[in-house]
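Got a structure for you, questions after.
Note that one protein chain is taken out, while the other chains of the complex remain in position.
For chain A:
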Amino acid sequence: MALLGRGLLALALAIAVYGVVASIAGARAGGTRGEAWTTSGRRAVYLVAALATVSFLLLEVAFIRTDLRFEVVADHSSSTTPLLYRIAAPWSSQEGSLLLWVWLLSLWSSLVLWRTGRRMADVVPWAQAVLLGLAAFFLLLLTAFTSPFSTLAQVPFEGVGLSPLLQYPSMMIHPPMLYSGYTLFAIPFAFAVGALAAGHVGADWIRSTRRYALGAWLLLGIGLVLGARWSYAELGWGGYWGWDAVENAGLMPFVLGTAFLHSVMIQEKRGMLRTWNASLILGVGVLCILGTFIVRSGVLSSIHAFGSSTLGIPFLILLATMIGGSIALVTWRRDLLRSEHRIDSLLSREAFFLAGNVVLVGLVLVILWGTFFPLIGEALTGQQRPLETVWWGRFVGPLALVLTLLMGFGPLAAWRRTTAAHAWRQLRGPLAVALLALAIGLALGAGGHLEVAIAVLLGGFVLGAVGQELQRGVRVRRTATGEPLPVALGRQVGRNRRRYGGYLVHAGIAVLIIAVAASSAFKDQHRVHANVGDRFRSGGYELRYEKAIGTWKTQADGSGEKIQKIILGAQVGIYRDGKRLQTMRPTREYFPSTDVSLGPVSRFFLGESATEVALDPGIRRDLWLAMQPDGDALAELLRAVDDRLKKNPAPFAASADAAVRIADFYRQRPSPVTFQVIVSPLVTWIWIGALLAGLGGLLAIWPAPDLQTRRVRARHAARVARDLGRAPAGD
């Protein structure tokens, strides 16, 4: 299987390289000969997709079977790893994630080329060449630098296992979502390069790739939210966003992609901002590769980067090529890229979109600076220190608020121009909603923090604007058709999906921004050292440490039952005003290590461990509770048991029993525990806001009802009307 995998990847690389050459030959030859070369290049894309699919399936089979002959399986899985996590384990490894990258890229490339068909015949060959070039780069890494099909000379008796931090449901789909976003953004990137190379710089390439850009934005956004949720519920520090290098790596293309999705509308409608749009998507493409580079190179320390690698140099070469090539292409085509029109009025939708673009690009520059500042610091001081959260809040906070304001103005303005009188008529309603929201916010205590009050005011403005737009659109439809409200609403939204999908995204982001501001400003956080029976207070709750938990979980494999993890925890009663509300059970889970030098019983506790947070989410506030047993007391106990076991002739024979007995001992005679308690308001609304934004994205991307079917229906209805001698009713 290893030879097969390596052979198929090498074949895929050869085909990808051939495809690049064939596609460029097709672009340069033109005519029927050129089309033949282009068709051959296109088939290369399909073949790479097929080979990458088979290769990925082979790797999956190796993980599912825990085939420890494979180095990647031995390093990232084990016989005690549950099946679902074994399926997801390939992308926890560098090799597997690179294979996932090239697999997804080849699938999306095949899809876009199949759907594009014969359109954009001058652009497509260049786009093909770019997509195959990217695939060839990753296939080269997989064949020459870090093969997922490398085998071990000596097969270990057990694998290292999947990092316990990754054994979390959303982590199974978080990387594929991020990588889908990255690879989908490669589509508009490649078509932009193709449009520039072919000198076909109108809006055609934008129309052909708009859905892919939107899909990339949506999937990247889902990936970011899943990552934030994982960080909040699993990492044990109580936050959902830590401005970590890897988090930022995914956020930057998302933010710049947001700018692109807005500014392309200006090019579509007005023929403006061609240079800007081309530069934006080329920048997004570069940031997607930069994101992969940050995760995979290990240049920046991160809680999310699971191991560093030697792939930094190849990635730097690719990045340099992409940046240099992008600048050269835009400079070469600067005459063609000149805008057909200028902005007619500052009171127009394009003016607000442009302002929003400037803010979004500013946001990306701030994040870029903040992400790479530790590297600059390291060059100067020899020490890599990430920037404080306060720094991020100081720069990102105001930009986010300005963006929220523009999100409200954008939908209210018309394309080209709006008169002052019309603008005022549009603004009155949303302003009233904004003031109402502020009044409610102040009544609930938002006045204590200026940034929260401003977020509530601006968020209310956005929600008011979106609500007004929807209400007016439905009213127009009802006036014209007499349809009942639900029917008119459904049809109005269904037939203007792009517009109302975008508005729903705005509403979701507004909710999210209010929730982020409130949950950050009013977070109540305590760290408490406690023994069984102790009581302490936090955020209006009384918590009582009632008893200790000491247990274990086993997993069966071919050789019998094995300890999967030892669990130490605490049972905590939650009270409010003397009334018991519920019981929470935060735990700390210890996964056995294969490193026997740690000690016969210590290896069950000193390998990888993970915090299992106890979370009580609510519409108004979340109660978040984590615990950490006293490390010194536990280490002392482990040392004592290790010493005793080492005196046995076969110290490891009874080590599993001893580990279980320690868990029992801990339950009966627990050492002190450090609790971390966080009570923060409106966190649930972050996820609700994100969900709304995701639904909006989905609505905008969803294809319109089949046009051909509607045309046929229209023809038939018209014929019926003609035959009956009267006009058709309704629409």
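One rule holds for everything that comes next: contacts are C-beta pairs under 8 Å (C-beta built on N, C-alpha and C of every residue); 3 or more make two chains touch, one makes a residue touch a chain; residues count from 1.
Criterion: contacts and distances are computed from a predicted model.
Engineer: If you had to name the missing chain as UniProt does, which of "C-type cytochrome biogenesis protein CcmI", "Carbon starvation protein A", "3-oxoacyl-[acyl-carrier-protein] synthase II" or "Glycerol-3-phosphate dehydrogenase subunit B" would it be?
Structural biologist: UniProt lists the chain that is not shown as "C-type cytochrome biogenesis protein CcmI".
Engineer: Of A:T418, A:S602, A:Q628 or A:S655, which one is in contact with the hidden chain?
Structural biologist: From the options A:T418, A:S602, A:Q628 or A:S655, the contact with the absent chain belongs to A:T418.
Engineer: Of the residues A:L3, A:A153 or A:A443, I need the one that contacts the missing chain.
Structural biologist: A:L3
Engineer: List every residue of chain A that touches the chain not included in the displayed model.
Structural biologist: On the side of chain A, residues 1, 3-4, 7-8, 11, 15, 18, 22, 32-33, 35-37, 39-40, 43-44, 46-47, 51, 117-121, 203-204, 207-208, 268-269, 412-419, 422, 425-426, 469, 472-473, 476-477, 479-481, 491-492, 495-499, 704-705, 707, 710-715, 717-718, 721-722, 728-731 touch the unshown chain.
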